[in-house]
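First, the structure itself, so that you have it in front of you.
Missing here: one protein chain of the complex. Every other protein chain is in place.
Letters A, B and C name the chains as they come in the text, with residue numbers starting at 1 for each one.
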Amino acid sequence: MFSSVLVANRGLIQANCVRAVKELGCKAITIYAPNDRNSAGVRNADEAYELTVKSSGIPYLDIDQIVELADRLRVDAVHPGYGFLAQNVEFKRRLNEKGILLISPEFNAIDLLSNKSAFREFGRGLGMPILPGSETSSDVEELKAAASDIGYPVVMKATEGYGGIGLRVVERESEIEGNYRSITSQAERFLFQPERVYLEKCVKNARHVEFPVARDVNGNRVVFPERECTIQRRFQKLVTESPCSFISASLRNKLRSAVEMLVDQLDLKGFVSVEFLLDGDQAYLLEVNSYIQPSHAVTSLLTGVDMLREQVSIAAGQPLSFGQKAVDTDKVAIGVFVSAEDTENNFAPSPGKIDRLDLPYGDGVYSLTNVHTHDSVGTFYDPIIALVMTKENNRDKAINKMRTALDCLHIDGIRTSIPLMRALMAYPPYLSGDYDNQFLTTEENRDRIFESYRTPLDSEIASLVAALSLHRDSSKQHLLEQARSNSKSRIWDMASDWFNRQK
Amino acid sequence: MFSSVLVANRGLIQANCVRAVKELGCKAITIYAPNDRNSAGVRNADEAYELTVKSSGIPYLDIDQIVELADRLRVDAVHPGYGFLAQNVEFKRRLNEKGILLISPEFNAIDLLSNKSAFREFGRGLGMPILPGSETSSDVEELKAAASDIGYPVVMKATEGYGGIGLRVVERESEIEGNYRSITSQAERFLFQPERVYLEKCVKNARHVEFPVARDVNGNRVVFPERECTIQRRFQKLVTESPCSFISASLRNKLRSAVEMLVDQLDLKGFVSVEFLLDGDQAYLLEVNSYIQPSHAVTSLLTGVDMLREQVSIAAGQPLSFGQKAVDTDKVAIGVFVSAEDTENNFAPSPGKIDRLDLPYGDGVYSLTNVHTHDSVGTFYDPIIALVMTKENNRDKAINKMRTALDCLHIDGIRTSIPLMRALMAYPPYLSGDYDNQFLTTEENRDRIFESYRTPLDSEIASLVAALSLHRDSSKQHLLEQARSNSKSRIWDMASDWFNRQK
Amino acid sequence: MKYKVRQADAKRSINIEGKYDFMEESPIQIDKATRMVRILETDTDGAVKTVMIDNRLYHVRVRRRGDGFPEEVVVKGVPYPVNIDKIESTRYRPPPAPKKIAGDVVASMPGQVIALMLKEGDKVEKGQSVLILEAMKMENEILAPKSGVLKKVASKEGDLVMKGDLLFEVD
Partner (left out) sequence: MKYKVRQADAKRSINIEGKYDFMEESPIQIDKATRMVRILETDTDGAVKTVMIDNRLYHVRVRRRGDGFPEEVVVKGVPYPVNIDKIESTRYRPPPAPKKIAGDVVASMPGQVIALMLKEGDKVEKGQSVLILEAMKMENEILAPKSGVLKKVASKEGDLVMKGDLLFEVD
């Protein structure tokens, strides 16, 4: 086993990696930008080092600084978490030069996987179904021509994008150029090759499923139950169910075999997940993520396998500690990502200070969060602030438990996706499986979901509270006006009493 | 199923019962004393009603008021949680008169179980091993004589005590009278019959195990894996492991058979747990708790059975939804109760305001708490403020995970048992199973446990921080003295700057 | 004082007398019903936060418009948009609601303008994407509120904007 591991990430995954590394008996070292100083991962690490913030750029993407620190501290390995540098070939190469392992699949594998367009070709070569699409290009006119061939809408993708960054749905030709510009500008900031973009047919009304896979140095492999991540907004997953309740056993087996072939062909070592898009019964291979994903915690809960700990352990050359049978299950787990977004205002970011955070409560309800009461949620990073999970004998029970769990999750001070998620968990089309990847993308549908969750009594309470709050404002104003026009100090005292009492 | 259930308790169990009742689709109603207004259970209930606080007495023990409210709201059932009125026969009778069910075993059963001395006789009648002890008595001289027969030390117990209340270890005859007086005074406040006390031989260096059992209206019964609750202080459990790693399969089977016979003989319906004291290989039947216990959550985690939900469901006349096979497992779960106590000062209560509470973090770590950042922990109730749990393939792994989990649990502002629990989880005699019910009761042993967890580097950091904090005090004083003896306002400004910057 | 509150499902008339102190329970009339209400806690801005209605406890959250008028109340975590549009009182006249100048688009959050899809003078359709504002790793397409001509684009790519800054104007 390693003697020390540097966790080079922030937020939810940082804290969870620090925990996993500590449980393995390694020293857990981490980095942080100054405004993340109080976060759980930083507090819980054995050692934490502050990154120097350069005038431009994201500190967690500062390869020079992170490699230099890893080298100085003589760590054995770096855990990249997800996003940021997790799939960055340059980062892996630079660490390698210093004799430090980046915990990820090997060079040739991440080289291929981080290039989505090349990976499409590879998949096609294996005879797997691939969405209609284009080659990588940096010529807007070429992209326009390709889009016409494919037919609108298309998805424009940065060839080396990750984590939902660098993706755009393009509905008409006039939007190609602007989107190309915005993707390349984003690419520069998020450290992937700019100007490398390709197109893919946009299949609306589809489902997303992904198969997590672990494979050790000896080639032993375990395919975990698939996760369905259809409920998204802006290509970011909001709800994860595992296994998927809406695919047939025969389709599941077909996809599983494809996954097995793929990871063996690539001779992958470590943890990856293979993503498919389902258009009815037609499945398309989308991509392989070479890093552990935010949804991994749902699989950990479902199977009882501590995936992060296992990932570090495989990277250290240990064989898998469990077999295929250990992860086969007849239970269902569901995870809801809570984001600091205003779901009544098209998921606008909602930064601010958290006045109070109460996590959901009780047997069978599990939560991960890295924000706490009085923490501030900034605008610099991912808006995901919590993951709530339940596990039950079947999907209905898991959703029922989730509905109550979200009722018991309170975050005051900022707007979050909790109300929408809560309403979603009670919305009949969601319950019956009648949903797709566009489910939350239209305002009309979101309004319908909200409306189904409102009650006449609570509506009346809302009226009453609104009127009473305004009434208190006006009576206060009345009091203050009276005070101002009166020289007697007693009334001034009354007014300040009045104010103080409201604090 | 019931249409509405009143949860008549507070704290951890209130919030968890509210959740369970809501998941069953019943309306969850609860009560609260004014200073519990912001607690999770109150926030999450469908309806919450404030109790009027009488000049004396504990509002959650106010039978008149609670029965009146239950009747007025026409609830179908009352869930009593644990402690307070959970085993109170009078409360059950009064509710019954109004046609409301108290969720607990039936009258004759709780009548017997709530009278520990009568239950000893019942157990003896079944041929079960019972600790040497006395009859119930209210005569101090009689008790002194009985104690001489049994031999000191003895445990003096209130016949109808519960939850560790009304228990005293008596080392010598001169302490009998004072302890008798203190037990009867406590009895009055906690609503059990005063002046009814009996004695039992005090077995030090023993282990505690308990078997949770569920039994439905049809007599179907499931015995859950036993819990070991040996690590205690003042008869309150601090660590729960399930199953117990230190009893032989033959002893386990013997105790299990005894449990099965006992619950069938009593024709118990609902959830109970049967407690044994183990003096080496000799087991003694201690008592049967007729209510769900604080440790139930460890069993829920271990087995995946939502025990609270199942308890309500059985009470509503439903059959058990799972069989014996569903709860048999080869995993190990461990739970640590965190209390607001100063473990370096003989577990003195440590009330106060919580400045910051960060729950432990990551896959496979589960916590229950009903306090949050900026909540105050009062002196009126139980000092238990959180339960942290882990589940793993074996005891060593579960403890290892717990050690990291406790490293990641931060409660600032009050003293808690976290440091001791953290050190305990790394203490070799605990790890090897070389412990008993006296393990935490001596200061010498607690000091040894702490000392084993300290490191020279952190000790040096402590020295440095202490000196630096004092240095800042003194340099501040120096600055202020200078300012006072100097009329230039610039220096006053410096001083106030200095102060402001420290906030 | 009498308040008319419009919501999605109903229009309610609410009558509140007196100055409404803490601790003291007082009647409030909603349409034809009377509810006994006691305020337990208010927010820093004076809005009701914890309230007892007919002896039941409610944790609520009031969100206000720019002029301080309540525009949404969150009850049990679910948002209810509210609109108070008529107040009968001899003592107090609320200021008129702020007018929305259609065509002006301001930033609803702090962020960075990472792409302009159109330039000044371009024709624009209602709902068309005009620029992309990035915050929290996410890109937020800012759409044209109506069809017309893009009269003014107030920021260029790379600009950091604060909440409330003008982004562009459609005429």
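Note that a contact is a pair of C-beta atoms (placed from the backbone, for glycine too) under 8 Å apart; a residue touches a chain by one contact, two chains touch by 3 or more.
Computed from a predicted model, the values in this text were never measured in an experiment.
In the full complex, the chain left out of view touches A, B.
Touching the missing chain, out of B:I165, B:L238 or B:V305, is residue B:I165. From the set B:E90, B:E173 or B:D412, the residue in touch with the chain omitted from the display is B:D412, counting the whole complex.
Here the missing chain is touched by one residue of A:L6, A:V21 or A:V42, and it is A:V42. For the options B:S185, B:S376 or B:N394, the residue in contact with the chain missing from this view is B:S185.
Counting over the whole complex, chain A has residues 32, 37-38, 42-43, 47-50 touching the chain that is not drawn. The omitted chain makes contact with chain B at the following residues, 163, 165, 175, 178-179, 181-182, 185-186, 234, 236, 340-341, 344-351, 378-383, 406-407, 410, 412, 418-419, 422-423, 450-451, 453-454, 456, 458-479, 501-503.
As a convention for this text, only the chains that are shown with their structure count from here on.
With centres taken as mean CA coordinates, the chain nearest to the overall protein centre is A.
The highest number of C-beta contact pairs joins the chains A-C.
With respect to chain C, maximal separation of chain centres occurs for B (centres as means of Cα atoms). Averaging C-alpha coordinates per chain places the centre of chain B 46 Å away from that of chain C.
Between the CA-based centres of chain A and chain B the separation comes to 37 Å, rounded to the whole angstrom.
For chain B, the set of residues touching two or more other chains reads 43.
Contact of a single residue of chain C with at least two other chains is seen at positions 59.
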